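One protein chain is absent from this view; the other protein chains keep their places.
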Amino acid sequence: MKPGAKQALLDQVIEHIEQLDLRSHVIVGTECTVVAALGEKRDGAKQALETLEGVEKVVPILAPYKMASTEVKKEPTCVTVLGLSVGAGRLGIIAGPCSVESRDQILEIAHVVKDAGAAGLRGGAFKPRTSPYSFQGMKEKGLELLAEARKATGLAVVTEVMAKEHVELVAAYADVLQVGARNMQNYPLLEAVGESGLPVLLKRGPSATMDEFLLAAEHILKTGNSNVMLCERGIRTFEDHTRFTLPLATVPYLHQKTHLPVVVDPSHGTGKASLVAPMARAAVAAGADGLIVEIHPNPDKALSDGYQALTPAAFRQMMAECRKVAAAVGLEM
Amino acid sequence: MKPGAKQALLDQVIEHIEQLDLRSHVIVGTECTVVAALGEKRDGAKQALETLEGVEKVVPILAPYKMASTEVKKEPTCVTVLGLSVGAGRLGIIAGPCSVESRDQILEIAHVVKDAGAAGLRGGAFKPRTSPYSFQGMKEKGLELLAEARKATGLAVVTEVMAKEHVELVAAYADVLQVGARNMQNYPLLEAVGESGLPVLLKRGPSATMDEFLLAAEHILKTGNSNVMLCERGIRTFEDHTRFTLPLATVPYLHQKTHLPVVVDPSHGTGKASLVAPMARAAVAAGADGLIVEIHPNPDKALSDGYQALTPAAFRQMMAECRKVAAAVGLEM
Amino acid sequence: MKPGAKQALLDQVIEHIEQLDLRSHVIVGTECTVVAALGEKRDGAKQALETLEGVEKVVPILAPYKMASTEVKKEPTCVTVLGLSVGAGRLGIIAGPCSVESRDQILEIAHVVKDAGAAGLRGGAFKPRTSPYSFQGMKEKGLELLAEARKATGLAVVTEVMAKEHVELVAAYADVLQVGARNMQNYPLLEAVGESGLPVLLKRGPSATMDEFLLAAEHILKTGNSNVMLCERGIRTFEDHTRFTLPLATVPYLHQKTHLPVVVDPSHGTGKASLVAPMARAAVAAGADGLIVEIHPNPDKALSDGYQALTPAAFRQMMAECRKVAAAVGLEM
Partner (left out) sequence: MKPGAKQALLDQVIEHIEQLDLRSHVIVGTECTVVAALGEKRDGAKQALETLEGVEKVVPILAPYKMASTEVKKEPTCVTVLGLSVGAGRLGIIAGPCSVESRDQILEIAHVVKDAGAAGLRGGAFKPRTSPYSFQGMKEKGLELLAEARKATGLAVVTEVMAKEHVELVAAYADVLQVGARNMQNYPLLEAVGESGLPVLLKRGPSATMDEFLLAAEHILKTGNSNVMLCERGIRTFEDHTRFTLPLATVPYLHQKTHLPVVVDPSHGTGKASLVAPMARAAVAAGADGLIVEIHPNPDKALSDGYQALTPAAFRQMMAECRKVAAAVGLEM
């Protein structure tokens, strides 16, 4: 309550709390009075109470997510598909081009990825593009090529699905469905990927809070699909020397709050090839459960986002460095 | 080019530009050399050039959007539907509850809206909710009630569509399709609302730049639907005393760059009922073409977002104030 | 307390609270227990309690500022010096060049300012500059010219002081001491300007929260100087189409929390001359108590920040527009 709020206002708040089927509990302090509202969370209760006369502020006490929470499941979740294991001490590496561009390109890269010791192959077939005039991806043809690359290498295919109506098609080819940052709060899509039963890589929206991120995961978990990987790929801030700001404290913070594994994307997170390897090493040192990295045989000829892609040689170098750091922090890579 | 970049690197850049079917043009400065690349925009060209050795940075010169640009159409667009006119000197006011909750609620509010002199009725039937445990809206029943409220008052119905597969249904009832901030970059949805032929109210994503916002509009315009209203509803910043930060400079900035009308949402933009009227007045003074405002007969009992809703009395007061400010700046309200 | 925290941990928290000379009060809820700590604010108490085992979080209830608060003084403060009145329904306009550049320049502008009906003259003599290679201002010579311009016009002189050791000198010439955004948390400077006894214009730091801003004012008020004007000049966000993001909700928010007047700087807040007048009108409509605006007879030849300065003609136009908006919202200008 506001300092000096009258008894009548206090009574009104108490009555309101009880109408919401909550219990009220009053504590009288030196300068102001606090009323506790006890019981199950009521939708809209915070807002309803906040507008009452005499109320200074309403402070919620419990986390809004349930199934993602370590309060519900304490042991870390490990998502495993083909040779890719992410979580619970296993560091899974996913690499590949921004977009599938041709059969030669994706097969060449898949072998680079495999030979360097990674277990997941990324590659966009359906591309969400900021401009309607940009390359939109090879679509189903791209999915076929990814499946062919899997057959040739055994790598698990990770690819984005950007619309509910594509889920069935993409799920027929992919091993992991990726939900992009732009779609983190596209709830019909979250439900549809959940219902596919496939593991999901959920990217954080560039202005999403941790609670919003975990609630988006909750939309997937609620369908009964528990194979969700959270992916930190950078947030929008005032910084302009990197494409996004990559906040690695996300990794240990999420490890405290959720049992779901946390993957880091240093390619989108920095937007500059020269910063990818240092940030990949840093992510591993912070305890990340996985990395997703863009590589391209000729970054300067890539049809999308080439400026942040590593060359095969740079990727092999990054893998060697990350392997040392993983050993230093006790992760199995 | 970087200071001191050798001729060989320069030649490589020039060759690369020409492979992209662009013309190159070299300018030698005191400390560094600049190479201009001339011609139509090439997708990925900036990124491709940026990765070449010896290149310091690549600076694009032209706006990436076309059909939304004042370079293409100089006269401001006025979107008109029933009695609602937004743009080109006409200030359209849209008001209503966050969610349609019952027949009584929406009819009561519709009359408040009509009597206060507004011409659009907002109200959510399909609600995108951060938490899967929150109220998701009345869905088709809500649309029917909105249509009934239109019949009773003549107000134009503005309501959100959150998935491509709902567009047909929502379009059967609504006068304006709203695309929410979470879906600003949901490209399949943008195309679908564009193809519906109905006017679209496109909300800015909370971390979208002006270029991204205008490119999202471009996705709609490209379908041949030119009735797009842009809506500033606040951005994510470090500020925590308001729900979002409402940057009104968006209004005059967009008026310079695009012919599309600009609507302001002071309810979501502040998240606090007590700040709505001052920001509504400020938006009008900045030259906004429309306002979209949340009202509720009993904000403290609203099923969603009640804390930012105005009471009918506060809304009438706001309308009276905005009418004076509109007159002061020469807008017809 | 965390859900499931044992009684022993609860007892430890209670003991800790009592060691801090606070009273404790326990509320047992459905899923967790809350302990209220009652009494005067203890420095470090929040942090100390937060680190105890079993504690989920610590939520402070009272505003940390006192003398700036409307809880202490309800009537709005009006700062008056010469013909300039800012606050309590009086809208004061301060205008002038970014930097004093010459006798002719400042006298010419002072007459423009006066003739347009403004009452304050701004102009930098000591300039804090991001780069050590930029123009640093005319220093004492600039102050003399400002005083001469005051003599010629009767305008109140508002100028920045950027170091404690300059306060005495600047105070000998100025009517209002400005503390720049970079120095908002330069506490020795805040105390020194407070002790000068002159009115102070305190600019918000580009990443300061409202609490930090009001606490900075509190550093000045604590010296016994109550003539403090708060100035919103824009915050750092991801937006790149304006120099800063100008959040006008600051104005009504501060009017609820503090009795101090709120001035808006649309020149720094946007960084673009073409956006200054619309944002000045918007600030007035939001209820601002003052405006501080950059003008220059030849903006394209200004030695600093010319790109955001209005020409005399544009300033007169802005004044005419603001006068109409002020009348519409009941402010005396």
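A, B and C label the chains in the order they appear, each numbered from 1.
Assume a contact is a pair of C-beta atoms (placed from the backbone, for glycine too) under 8 Å apart; a residue touches a chain by one contact, two chains touch by 3 or more.
None of these values were measured; they are calculated from a predicted model.
Asks: Which one touches the absent chain: C:96, C:261 or C:299?
Replies: Counting the whole complex, the residue in contact with the absent chain is C:299.
Asks: Would you mind spotting which of C:156, C:215, C:263 or C:288 touches the chain that isn't drawn?
Replies: Answer from the full complex: C:215 touches the omitted chain.
Asks: Among C:1, C:84 or C:162, exactly one should touch the missing chain; which is it?
Replies: Looking across C:1, C:84 or C:162, the contact with the absent chain belongs to C:162.
Asks: Could you please point out the subunit A residues that touch the chain left off the display?
Replies: Residues in contact with the chain left out: 207, 209-210, 235, 237-242, 245-249, 251-253, 256, 269-270, 274-275, 278-279, 281-287, 321, 324-325, 327-329.
Asks: Tell me which stretches of subunit C touch the chain missing from the display.
Replies: Here the touching residues of subunit C are 16, 41, 43-44, 46-52, 64-66, 128-135, 162-165, 182-183, 185-188, 205-207, 211-212, 215, 218-219, 222, 235-236, 273, 299-308.
Asks: Can you list, in ascending order, the subunit B residues touching the missing chain?
Replies: That gives, for subunit B, the contact residues 3-4, 25, 27-32, 34, 36, 38-40, 56, 59, 61-62, 71, 236-238, 240.
Going forward, only the chains that are shown with their structure count from here on.
Asks: Report back the single chain whose CA centre is most distant from the CA centre of subunit B.
Replies: Farthest chain from subunit B, going by C-alpha centroids: C.
Asks: Just curious, how far off is subunit C from subunit A if you go by their C-alpha centres, in Å?
Replies: Centre-to-centre distance between subunit A and subunit C: 38 Å.
Asks: Which whole number of Å gives the spacing of the CA centres of subunit A and subunit B?
Replies: 26
Asks: Could you state the distance in Å from the CA-based centre of subunit B to that of subunit C?
Replies: 30
Asks: Hunt down the residues of subunit C that sit against at least two other chains at once, touch-wise.
Replies: 237-238, 240
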